[in-house]
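Here you go, one structure.
The complex is shown incomplete by one protein chain, all other protein chains being positioned as in the whole.
To keep things simple, chains are lettered A and B as they appear, and every chain counts its residues starting from 1.
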Amino acid sequence: MSKAAGPDFPLRKRASHDALFPAVRQLADQLILLALLASICLFILYPMVCILWRSLQDGDGVSFAMYAHVWRKYRQSLYNSMLTATCTALLCTAFSVAAALLTATGKGWLRVLGMGLLLITMVSPPFVSSLAYIQLYGRRGWITYRVLGLSLDPYNCWGVILMQSLSFVPVNALFLMGMLTKMDQGSLLAARDLGARPKHILRDVVLPLIRPGILVCLLLSFVRSLADFGTPVIIGGRFSTIASDIYMQLMGFSDLEKASAMNMTLLLPSVAAFFLYRYLMVKTGSTSGERSQQRGLWLPLHRCGALGGILAGGGIFFFLVLVLQYICIFASGFIKRVKGVSVFTLDHLERLMRYNADTLVRSMVYALIVALAGTFFAMLFSYYVYRRKVRFGSFFDCLATLPYMLPGTCFGIGYILAFNHPPLKLTGTALIVIANMLFKQLPTTTKICTAALAQIPDAQEKAVRDLGGDKLTVIKDVILPGMRPAFLSCFAYNFSSSMTTSGAVLFLIDPGNQLAVFRLFDAVNKGEYSMAALIATFIILIVVVVEGLVYLLASRKEKAHVS
Amino acid sequence: MYLELHQLNKRFGEKEVVKDLSLELAQRDLLCILGASGCGKTTTLNLIGGFLAPDSGSILLDGQDVTALPPERRPVATVFQSYGLFPHMTVLQNVAYGLKFQGMDRAAARKKGLYYLELVGLADRAGSRIHALSGGQQQRVALARALAVEPKLCLLDEPFSNLDAALRTKMRHELKRFQEELGITMVFVTHDQEEALILADRIAVMEEGALAQLAPPEELYQNPASPSVARFLGVDELVWREDGTVLKIIKQ
Partner (left out) sequence: MKMKKLASLALALALGVSLVACGGGNGAQSSVSSSGTGSQSGTGSQSGTGSQSQEPQEPAAPQLSGTMKVVATNETYVTLFDEFTADTGVKVELLSMSSGDVLSKLRAEGGTPSADLWFGGGIDAFMSAKADGLLEQVTFDAAADLADDFKDAEGYWYSKGLTIVGFLLNNTLMGELSLEAPATWDDLLDPSYKGEIIMSNPAISGTNYAVVNALLQTKEDGWSYFEALNENIAQYGRRGADPMTKVTADEFAIGITYLDGTIDALLDQYDVEIVYPSDGIPWIPDGVAVFKNAENVEAAKYFVEWLFSSDENLRLLAEIDQKTSVKIIKPNLEGIELGYDPAILMKEDLSLFGAQRAEILEKFEPLMGDKAVNE
């Protein structure tokens, strides 16, 4: 050894470090990878295969008879689904762009208010928005009838489209906001410098720069709309989509074979949309993951001509509707009617606390487990697939995106079919619910983690190996710390999705592990609107408080690190 | 010899990146691998560091065949072009990082880390965050981190390419000083002829994955093996030190 000229540093053994032999650690690394891939197969692929298999059952054999039947009988619904999804995607994206621009260009407290509203309404418990919609805009709705004196029939395809469009906006708008605030201010300044007026900047610079984001919003809204059953079930009236027909088949006929075949049929347009999404994302490159600056975007919308006016108007309209809707939800939980008059009451609260206090706690605990375990899983998975480029990585990556495209009910039924027999008997346990939420949300968390992973320089990883650390050390010392920004996003997404997930858990809940969102569903079914609204209020409250705390904790730690 | 590369080959798909590369280096010498971008010099460095496995050929270090060893088991340390410092650790934690894998206890690692920080003149920044340092300071931390593990061989991948001209000159001299004082064997990759001529005991010129010439700077300059090597060197006049190394370069 080329001995340094410096003083000797004795090699005193550290008590705990590296007690494991390198071979064992190597094995552990392989085992983690194996466990990740095996989990993907077990919790995503296998349930899917079970659904597919069930859809091919034909009394006494395997056939495509069910698909032929579905195609014959539900073509109208399929058409309705496609029409609704297309319209929703367009309208929702328009609202999203408007809301994002309005918020991003807002000044001072206006921007903070817009951000706050978007963040709160991103937590959108299922069903209750549609109930609020009926209360506000129904035949005797507060706004339409009492204020405007109209008596409209809200139970049709336009009601569904409008409702879906509004409720998908917050996530999209926040995503676009991220792009807008990270936008190179230089190009805006350059455009101004070259004599462009605001309306030209909007048309020539801002909108083209966020075009990739707009495409993402279009496609994600399309897929979400296809899979959404709650809205058409509640406000569709006689109008039905494939998703609401699947719900009917499951709830009214318990026809699993037909429901499975319908789910698989619905998967086709979703998969098509998703591949288009991936293609476009690869072409434009990933943009999320960076931390956005708290800087406003200089662009006075009111001076942006007709387009600016439409966007500003759309944004204001959206926020107005959103605020009314959430006020309506919050208020409903504390109102009862006495002789036709609404009065304040704590009856619902008292009833909720008596029967369902433990349900709320359990929901929170499950959501926390999913948020932590799911984030950890997504971090490891994205590392092995995108950094280590393990064999068949892209295949597993595709598998991991599948749950996004599946209607929740389908994913839930798949879990029961897959895990109802020993040695894989998980039905009736908490694990099946937690695993279902975790893997249902994996597509999004993996995306977030992959984006963060791209920000970690390759050299850091090499440096660890070079200085004597092995692959496990790389994970511990570089990958996990480096993904700190992704942790918060993943945690928030996992937590709020777990609190509000509707489709999948409807079939996985058992006596003894009831969740708030299931109780909400049950209340909606029983017509206990006030109870449903109250549970929704609690869910929103829990999510906002828990995520606020985690955010504070994380930013305090961040500060401690910087100083 | 201390470091011996035998018949190394590496291809990525159809492309042969390193072709039949063999070279030798004596202990305490500094070898510069010089070549235009895309000539395979960084790949060679990755092969020596263990980040890539050669398709064929072997690497011997101090008499030991290290070809099959993973990076963490090779007694080799690298200073990366982008430094690869850990932003979530302090300066000292970065420098002492590799020592824990040698089984050194925390206090001793800290002491040794401080010693090397002092060596590069950054002892007063031990508790700082990486992002609080300037580019030159980060460069020194990366160097200290590599030296602290007392590697048999230190690899440097264009370490000065992110520094401004004045700083680059200063760092070159410091590096040379460390190398001589500590008696470390180094392999230095660069595309800068001037840098190679000033720093190196021996220079390996690479062209399209193959070794074009391996020689001390003086010999290389006076007797380029081929017209292309001569063109690549493209310098006019050198001022030599007494020991035969280059002191100064005068360009056209």
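Observations
One rule holds in what follows: a residue touches a chain if its C-beta (ideal position, glycine included) is under 8 Å from a C-beta of that chain, and two chains touch if they have at least 3 such contacts.
On a predicted model such as this, the values are computed, not experimentally measured, just so you know.
Shown chains touched by the undisplayed chain in the intact complex: A. Among A:Ala430, A:Ala454 or A:Val550, only A:Ala430 touches the chain left out of the display.
The residue from A:His200, A:Lys336, A:Arg388 or A:Arg484 that touches the chain not shown here is A:Lys336. Contact with the omitted chain, checked across A:Leu320, A:Val365 or A:Leu552, is made by A:Val365.
In the full complex, chain A makes contact with the omitted chain through residues 35-36, 38-39, 76, 80, 134-135, 138-140, 155-157, 233-234, 236-240, 244, 247-248, 250-254, 256, 259, 336-340, 355-356, 365-366, 369, 372-373, 376-377, 413, 416-417, 420-431, 434-435, 438, 506-507, 509-512, 514, 518-519, 522, 524-529.
In the analysis below, only the chains that are shown with their structure count from here on.
The geometric centre of chain A is 47 Å away from that of chain B, both derived from CA atoms.
Interface residues of chain A, counted against chain B in their complex, comprise 1-7, 9-14, 17-18, 22, 457-470, 473, 477-478, 481-482, 484, 561-562. The touching residues of chain B, when paired with chain A in their complex, are 27-28, 49-51, 62, 70-73, 75-78, 80-88, 97-98, 100-106, 108, 111-112, 115-116, 119, 129, 131, 145-147, 149-150, 152, 181-185.
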